[in-house]
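Note that one protein chain is taken out, while the other chains of the complex remain in position.
Should a chain be cited, it is by its letter among A, B and C, assigned in written order, with residues numbered from 1 in that chain.
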Amino acid sequence: MSFSEADRTFQQEVRAWLANAWPEEVRRRQARSAQGRLSKEDHVRWQKALAAKGWAAVDWPAEHGGAAFTPTQNYIFDLERARVGAPAVMPFGMTMVAPVIMKFGTDEQKRRFLPDILNTNVWWCQGYSEPGSGSDLASLRTKAEDKGDHFLVNGVKTWTTLAQYADWIFCLVRTSQEVKQQMGISFLLIDMHTPGVTVNPIVTLDQPPVGHQEINMVYFENVIVPKENLIGEVGKGWTCAKYLLEFERGNAYSPTLKGVLAQIRAMGAIEKNGYGETLDADAAFKARVDDIEVQVLAMEFTELRILGALAAGQNVGPESSLLKTRGTELQQAITELALEASGYYAGPFDASTPADGDDFQPIGPQHANGVAQDYFNTRKVSIYAGSNEIQRNIMSKLVLGLG
Amino acid sequence: MSFSEADRTFQQEVRAWLANAWPEEVRRRQARSAQGRLSKEDHVRWQKALAAKGWAAVDWPAEHGGAAFTPTQNYIFDLERARVGAPAVMPFGMTMVAPVIMKFGTDEQKRRFLPDILNTNVWWCQGYSEPGSGSDLASLRTKAEDKGDHFLVNGVKTWTTLAQYADWIFCLVRTSQEVKQQMGISFLLIDMHTPGVTVNPIVTLDQPPVGHQEINMVYFENVIVPKENLIGEVGKGWTCAKYLLEFERGNAYSPTLKGVLAQIRAMGAIEKNGYGETLDADAAFKARVDDIEVQVLAMEFTELRILGALAAGQNVGPESSLLKTRGTELQQAITELALEASGYYAGPFDASTPADGDDFQPIGPQHANGVAQDYFNTRKVSIYAGSNEIQRNIMSKLVLGLG
Amino acid sequence: MDDPFVASQLAADELTALGRDLVGASGTLPYRLDDEKRLMRDTFRRFADEVVRPRAAAIHRTDSMIPDEIIEGLRRLGCFGLSIPERFGGLKPDHSEDSLGMILATEELSRGSLGAAGSLITRPEIVARALLEGGTAAQQARWLPALAAGDPFCAVSVTEPGTGSDVAAVSLRAKRVDGGWRLNGGKTWCTFAGKAGVILVLARTDPDVRPLHKGLSLFLVEKPSTDADEFVHHSNGGTVTGRAIATIGYRGMHSFEMFYDEFFVPDTHLVGEQEGEGRGFYFTMRGFSGGRLQTAARACGLMQAAFDSAVAYAQNRTVFDRKVADYPLTQAKFARMGMYIAACRCFSHAVAQEMDKGAGQIEASLVKLLACHLAEWVSREAMQIHGGIGYAEETDVSRLYVDARVLSIFEGAEETLALRVIGKALLESN
Partner (left out) sequence: MDDPFVASQLAADELTALGRDLVGASGTLPYRLDDEKRLMRDTFRRFADEVVRPRAAAIHRTDSMIPDEIIEGLRRLGCFGLSIPERFGGLKPDHSEDSLGMILATEELSRGSLGAAGSLITRPEIVARALLEGGTAAQQARWLPALAAGDPFCAVSVTEPGTGSDVAAVSLRAKRVDGGWRLNGGKTWCTFAGKAGVILVLARTDPDVRPLHKGLSLFLVEKPSTDADEFVHHSNGGTVTGRAIATIGYRGMHSFEMFYDEFFVPDTHLVGEQEGEGRGFYFTMRGFSGGRLQTAARACGLMQAAFDSAVAYAQNRTVFDRKVADYPLTQAKFARMGMYIAACRCFSHAVAQEMDKGAGQIEASLVKLLACHLAEWVSREAMQIHGGIGYAEETDVSRLYVDARVLSIFEGAEETLALRVIGKALLESN
């Protein structure tokens, strides 16, 4: 991989900017938690800094304030960001609901929602999955009844990431029981502060501390939603969802994967195998790291190619399914490697929060802290946005023209 | 994947040309053998046709008579060739020894050898591996003693593909016992018709008929080799070998893989599972085919990118290790799938040869014939040109800058 | 947490010492047998080492018929009577089963060669079980002692070309004629049909009855024994012809395509005579009931042979100035191989005990699937340990790998189905 002179200059600019926008003070706070947890405030402050710089929305067209990165710049930015541990932009507003609003929303809806998203004035979450529907979006049961001037929403959403922080939720709701399953679904924006909306945490197997859970149940009980919050036509929610699913899958995995692999190599120089050799001198361990590194490299090539296609104005939609499937498999393989390298010091459980003064107390070496929790957390990535099996079906049908 | 108008025109040209250059008569003869075996004459006739068209040497620079395909044309050509079952050009002359002669040979050597290679007037084979050295080329023992006006060669080479057809062999030989292992090796061309050269077949586990074996032992007993057959300097054979290994790994896998996968899908429409459903209605079978297809697609993207880099004049050398590792794994996965789809009709053993009148007698359905033999044959691809493990080491050291 | 440090680390040190103490245990893991069974195992083991193994490579490489030295030797050991009750001249107790004895013999012989020894017991077992289930007293008295003596040999012929997976579709037709039946139609994959003097043939005696399998009957077809690849035999104006199917592995017995043309079989050769008409399906089922466990034993023997050959190679071969056996990765491979072999063997012994008590049918399927699957894995690892030379026909391990894979093709062609059916059975039994 070699970068042009202009790209190298950009890289220097990003590094210099990050030194201020992601300052030592935040990095230290992040390091205090084994899991690298950040508070809502840290996320918002970071995204506002990005917005001020004009780098918040890399996928948006320039007319709406997008960053207009080249694919290479995009890639470099991700690389540098991952290097200092700064988080990716929360996708729910910026890369999920916003493209749908741009594509299917009215001008009024665009004016109303897009600037707040770009500047992180509101926090969004996604209301797709329901208990009992799993990855099968067509069998949704949350219903929105047409009451003339408003919809009346009743139902439950699950697997809702960071709903406890959210100001708004975009939902798929059933607006008709009568037509074919997929056709009775609409795409609705709901203010989380509306009476009748309740958020309850789901504690996943990595056991995050209370208030810092990653996923939630969201209950709707006779929630009144104005009609102007409907995106697109009634019954066309499935079209919005498919469009959005394609975006959700388009993020680049390789920069983050490369960062984590570098950490594992660093662990390998310290941790020992049973013979007292360091792991980086252990042929079996080395072979596994090399193997994953080769696959990450293949991933990177493919991602760059897809980014290139995107830059050339092509709709990459379904092809990005390929990336998600491979990317999640690699994420899981890498956390597994970290787990094994850490040995039993991966075991201690960190329940610290990003709150001031809530420092965690390391039991083993720094690099082993939270490794088991990361591992368990990563098990679930393969069911985000449809399980890998469903992804493969999408692949077959849309890219390969089969099915 | 979409092609430009010019590319589509080229595709039509290739198809039209193949109809004559790879005629029905040869296709029928090939179909008579379950393994699709071809005689030496068929190979030579085909390669001479390619040479006459100017398409024999896709990787060669135009000054030496190369085809000067764009990466896309190269890809299209492979695709169309694989579609009608025509073989790839035998690599030993065209893509292995020729680049070494171009890079390290004298002008006299270029004049002497390159035109015969381009026009398939001679058949080449490769003398690298030895019994006892395996994939570890630095421990070679075949020695070439300096006798003033000639080298005297003694030793054994193994794993030598199609040596029974060969007119010439390019060898790595040890010209010094004293210096560091890799430094005492030279690159020597030897006329197979020289007294003292003997070829004995190795029967591999797919059990090819006598005379049609794929690999051989080649014995050298006091073989006199003129000094002008040395390529490059004495003791620099390792440099040639490394250069050549990079080329050996650079072939595109995906066109052939896609062809075989299409055959498997066709089998899936006919073969049944235990419930009497055809396999293409069997979720487990479908999931496996889809999974491999997704991986082949990822492979294709990566190959196209590397071909692009090649076209831009970059030396892709080590990166192509990546392709070989993945490519052989996929080849093995696909033959495994074919084996399982065929069930016990994969079992019958075809010992037919391409000789006239030596028709094979199918036991089960046409598509199942020879499937087990292909499967067993494919097991060995991962030790061609260094095992996958060694490939991964090359990857780590050269591409990733590790080691 | 149970002191992971000590539980694994100290234990590992201890193991090295134990390993040294155990030199000579021949790599055979849990295998506690009573004296009689130990004697039996040792007898077959010696025979496999001394008689079968030295000939196994040649049989495979020349695709030749099992030589007389092996067949005569096994006759002398009473091998063909392992599933035949003592009262008929066999080795099995009259009133109980002896699955353990059967799998011990099978495993040891398969260690010598899958095709040229380990699978020889299968056919007399099937025929004997079918005759014990359905044969008349006269048929049992005539055939069982003969089969126990290996004189004549027998074969079993059920599969037909194109029947696919529907047993009810067996279409070889048996028409009633005066004094017997005339057979017309094709069969395939009839193993050992050349050498056999009698073949158990499943045929359709009634094309109209429903369900279809109630129209099937079993016949004993006599023919002369031959070592040839093709044969024709005439009987009362009809013929049966056979042609060997060359296969890529699992060689020694030869499998045949067969064709029956107005071939005559007397009434006395319908299994069960009048009573047996229409009951051939059930007799066949009974015949095959021991097969799954036996297949597991064959796979275990093959795995052990692959393990042994890899160990022998690794201890002799030097790469980069070290013995292959001294590479930690090789040692780890051996441990995994040993682990799987031991697990399969323990499992199959446990299933043998179950089956002798009339249970263990699901378990027999499970152990067969597991052992076939792992035989493939273990033999591939053994081949990898050999490096490039493992792919050459001259090495034993190349044959073991091909045999394992072919076993898995033949026994696992319907694996997906089998898994589903077992899964369903487990669900229902839960």
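We adopt the following convention: contacts are C-beta pairs under 8 Å (C-beta built on N, C-alpha and C of every residue); 3 or more make two chains touch, one makes a residue touch a chain.
Since the model is a prediction, treat every value here as computed from it, not as a measurement.
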Item to complete: Write down which of C:39, C:141 or C:350 is the residue touching the left-out chain.
Response: C:350
Worksheet entry | Omitted-chain contact residue, chosen from B:155, B:184, B:208 or B:347 | B:347
Discussion item. Take the complete complex as the reference. Which residues in subunit A touch the chain that isn't displayed?
Written reply: 129, 131, 134-136, 139, 158-159, 202-207, 272-276, 282, 284-285, 339-340, 343-344, 346-351, 363-364, 372-373, 375-376, 379-380, 383, 387
Response to the item:
Residue list for subunit C contacting the dropped chain reads 1-16, 18-20, 22-27, 29-30, 32, 119, 122, 156-159, 163, 165, 167, 189, 191, 247, 250, 255, 284-285, 288, 291-292, 295, 308, 311, 314-315, 325, 328, 330-336, 338-340, 342-344, 346-347, 349-351, 353-354, 357, 360-363, 365-367, 369-370, 410-430
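Keep this in mind: only the chains that are shown with their structure count from here on.
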Practice prompt. Could you say which chain's mean Cα position falls nearest to the mean Cα position of the entire protein shown?
Written response: B
Worksheet, complete the sentence: So, in whole Å, the Cα centroid of subunit A is separated from that of subunit C by 54
Worksheet item: What whole-number Å value describes the gap between the mean CA coordinates of subunit A and subunit B?
Response: 43
Item to complete: Would you mind listing the residues of subunit A that make contact with two or more other chains?
Response: none
